[in-house]
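Sharing a structure here in structure tokens format.
Removed from the display is one protein chain of the complex; every other protein chain stays in position.
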Amino acid sequence: MTPFLNGFIITLLFLSGVYAAAVMERWSVTGHVNWGGPVRSFLLLFAREEIKTRKHDKVFFETAPILFIGVILLTISILPFAPGSVIIDLGTGALFINAALVYVMVALLMMGWAINGVYAMIGGWRAIAQLIAYSMPVVMVLTATVMRAESMFLTDIVESQKGLWNILYQPVGFILFYISALAIAFLPPFDLPTAGGELAGGVWADLTGARKLLFRLGRLTLVFTVSAAVVVLYLGGWMGPWLPDFVWTFLKTLLVAASFFAVGRFMPRIRHDHLLEYNWKYGVPLALYNIFQVGVVLLL
Amino acid sequence: MAPLTQYLLLLGMGITTAGLVWMLYLIKQSLGQTLDEPGKDIPAESGNLAPKPAWLRYHVHYYGYALLFLAFDMEMAYMYPWAVVYREVGILALLDMGVFLMILFLGLIYTWTQLGLKRQ
Amino acid sequence: MISVQLILLIIFGLAAIWFGWRVFMTSSMVRSALSLLGSMVAIGILFIIMEAEFLGVLQIMMMGTEMSIMAIFMMMYMMDPGGLGQMDMYHQKNISIAAGVIVTVLIVGAAFATDWGTIATQFPGPHEQNRLLGMEILKRSMMIFETAGVTILTGMIASIAVALSIKNSVEK
Partner (left out) sequence: METTMRYGARKGTMNFWRRWLAKAASQELVIFPVPGADLLRMYQSEPLHREAQLADSPKEANVLLVVGDLSAELTERAATVYAQMPRPRVLVMAGPEYLDPLPHPDVHVALEKDFLDTAMPAARECLRRYSWTEEAEPYRPEPLVSKIEEAGQQQGHMHGHGGHGSHDHGHEGHKDSEHTGDEHRHEEHNHSGLQHDETDKHKHDHQAHQHDSHSEHEGHRHHDHGEHDHGHEGHQHKGHNHGEEHQEDDHSQHEEHGHSHEGHDHGGPQHGDHEHDGHDHGPGFMSMIAMTKDLPRSPDGLPMEWSDVQFGPFHPGLPGGLRLSMKLDGDTVVKAEASQGLLGHNLPASVLNDPASLPEYLAAAHPMAPVTYRLLAQKALVNFSGKTPNSTLTLSEAVLLEKERITSHLNWLAVFGTALGSQWMRDQAVKHYHRFQDEAGDASRLSEFIGRIKKMPYLKLKLSTAGKHRVEMEDHNQGHEHEAHDHSGHGHNHGDHAGDEHHHAGHSHEEHKEHEHHEHGGYDHSKHSGHDHSDHEYSGHGGNEGHGHEDHSHQQGSHSGHEEHDEHHHHEHGGHAGHEGHDHCHGSGGGKDQDSGQLPEDMTGPAARAAGIEKDHRLEEPVYQQAGWTPVTAAGNNAWSRLMVRLDEMEQSLRFIARAGNDSGGASSQKIDIPSTGMGNGIAHIESPRGTVSLKFHIHEGKLAHMQLNTPSEALAGIIQHVTEQHELADALTAAASLDISPWEIHH
């Protein structure tokens, strides 16, 4: 019965984590904590009409929300919350995170295209710019964590941090991954595809009802997911004294998510060409340096 | 868990997600149809009507990066297996990948010198 | 388990073919590019079903970005990327059909003619595969690996040079 109970608790924690992310998101926009707000806006989307734009791309319009939320749920299912509590422990976990999250941006592109409006279209192509910008540093810093763990199992990566968490072992990698995680979740200041003050919602602007709901939910789950990925890869996963291991994962994840929203609140939105430029001019060399540093330390 | 079971689980999750989404759509359906009105289906453009389709040739100004990315992308294929055996092989692996990455880095530097690392 | 594997193989194999066909049956450029992506992902899933996990996931990951980039270029260079004008995507139809049929026959023939050996029943798990792949790269196939680096560099320089020289000449 214990694994079942564990699973139940983890699911509850997961749901409350997503809800907490929703509350934090609202805070980052309005500056006020409102515990009931997310439920109400959820219900508001329920009560709304579904509007499909004229001459939209039907296939993309229907599949993009499903793809979006689907890949995010797949990603979170491979992240370990505790030694025994991982739904799917893939032998290529570290690579799979990256592979699945690529499709977040692909889904945004699909939706941006499907709507057939200029704002959404610009948002969609910005999503691909963002993907091109963050992909390479992410791959490289993930490799560095794999180097240390000698395995792509995410549980092994957590285990490898027993002596020293990766945040201290490879701080450059952590910083790069942290920033890229923000970009993956297209949170402010990297909210280029949906930019409120520029594209008035961009990719999402013309969605109402269920599709908007899926994107909003998906994005909250995404924030929770990338935060959990930061915890697993750099913050020692479930490791911590006194408390049960999955509680540690949960707390750390919430902390990371909160920091994500805080960063977004206090930063102006980055320009997509700056994002590309910085990532390629500084991000990629730094990621290479990170690999080199980890490589040297490992051989010592 | 056998790998194949895991993959089936992944597939199952995907199907479940799609099913849940479909249920959500059904619930939405029960709440009434969308009233057809002029202008409603036109993408919002801060108060302006934009009845024309937006599907035009779109100038993506970051195509230089896109080309660079395509080339760099190939490197991923080597890097992950390399990282797994890095410790086992030792210094040879470091040198090996060092040479490989240096070669790629040359490409990056070339692009940089050609002013490719900016908005086109 | 083998039967489930087989069924999935058939399903996703057909999916790959169907997506490949959709690539040409749509006049929307982005849809066409992403159909190709769908086909590639289906192939990636085939790898995964055949328990070549690394290859499958790698394929899915790389194609995600690469096909999106293809969508960018199709978007930039094709007329009427939205396909609203009912443009015919195919030209030289008869030649293409002939070429397609011939190539298909050749490939199928080759597939049947090849001796694939006995079906492996024992094979390493995903982690062991990754390790072996790494060893292969660093030991036996090191030259191939380093040559690939040089090839990529050449490609990179060529593409950038071509792309930017046109632009620079216009600017001058």
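When the chains are written out, they are named A, B and C in that same order, and each has its own residue count from 1.
Quick note on the criterion: a residue touches a chain if its C-beta (ideal position, glycine included) is under 8 Å from a C-beta of that chain, and two chains touch if they have at least 3 such contacts.
What you are looking at is a predicted structure, and each value in this text was computed from that prediction instead of being measured.
Q: Looking at B:24, B:54 or B:117, which residue reaches the missing chain?
A: Only one of B:24, B:54 or B:117 touches the chain omitted from view, namely B:54.
Q: Which one, A:20, A:51, A:79 or A:222, makes contact with the chain that was left out?
A: For the chain that is not drawn, the touching residue is A:51.
Q: I need the residue numbers on chain B that touch the omitted chain, in ascending order.
A: 30-40, 42, 44-54, 56-61, 119-120
Q: Would you write out the residues of chain A that touch the absent chain, in ascending order?
A: Against the left-out chain, chain A lists 28-32, 34, 36-37, 39-41, 43-44, 46-51, 118-119, 122, 125-126, 188-189, 191-192, 195-198, 200-201, 205-209, 264-274.
In this text, only the chains that are shown with their structure count from here on.
Q: Considering only which chains touch which, how would you classify the arrangement: line, ring, star, complete or other?
A: complete
Q: When the contacting C-beta pairs are counted for A-B and for A-C, which pair yields the higher total?
A: When the contacts at A-B and A-C are counted, A-B has more.
Q: So, what's the distance in Å between the C-alpha centres of chain B and chain A?
A: Comparing mean C-alpha positions, chain B is 13 Å from chain A.
Q: With chain centres defined as C-alpha means, what is the inter-centre distance between chain A and chain C in Å?
A: Centre-to-centre distance between chain A and chain C: 27 Å.
Q: Please set out, as single numbers or ranges, the residues of chain B touching at least two other chains.
A: 3, 53-55, 58, 60, 66, 68-69, 72-73, 76, 80, 82-86, 88, 93
Q: For chain A, what residues touch not just one other chain but two or more?
A: Residues 55, 90-92, 95, 113, 116, 125, 128, 132, 135, 151-152 of chain A touch two or more partner chains.
Q: Enumerate the contact residues on chain C facing chain A in the complex.
A: Interface residues on the chain C side: 28, 30-31, 34, 37, 53-54, 57-58, 60-61, 64-65, 68-69, 71-72, 75, 82, 84, 125-127, 129-130.
Q: Can you list the chain B residues touching chain A in their complex?
A: 1, 3, 6, 9-10, 13-14, 17-18, 21, 24-25, 27-28, 31-32, 34-35, 40-46, 50-51, 53-55, 58, 60-62, 65-66, 68-69, 72-73, 76, 79-80, 82-88, 90-91, 93-94, 97-98, 101, 105, 108, 112, 117-119
Q: Which residues, counting only chain A, touch chain B once they are in their complex?
A: It comes out as residues 46-47, 49-55, 65-66, 69-70, 73-74, 77, 87-92, 94-95, 113, 115-121, 125, 128-129, 132-133, 135-136, 139-140, 143-144, 146-147, 150-152, 200, 205-206, 209-210, 213-214, 272-273, 276-277, 280-281, 284-285, 288, 291-292, 295-296, 298-299.
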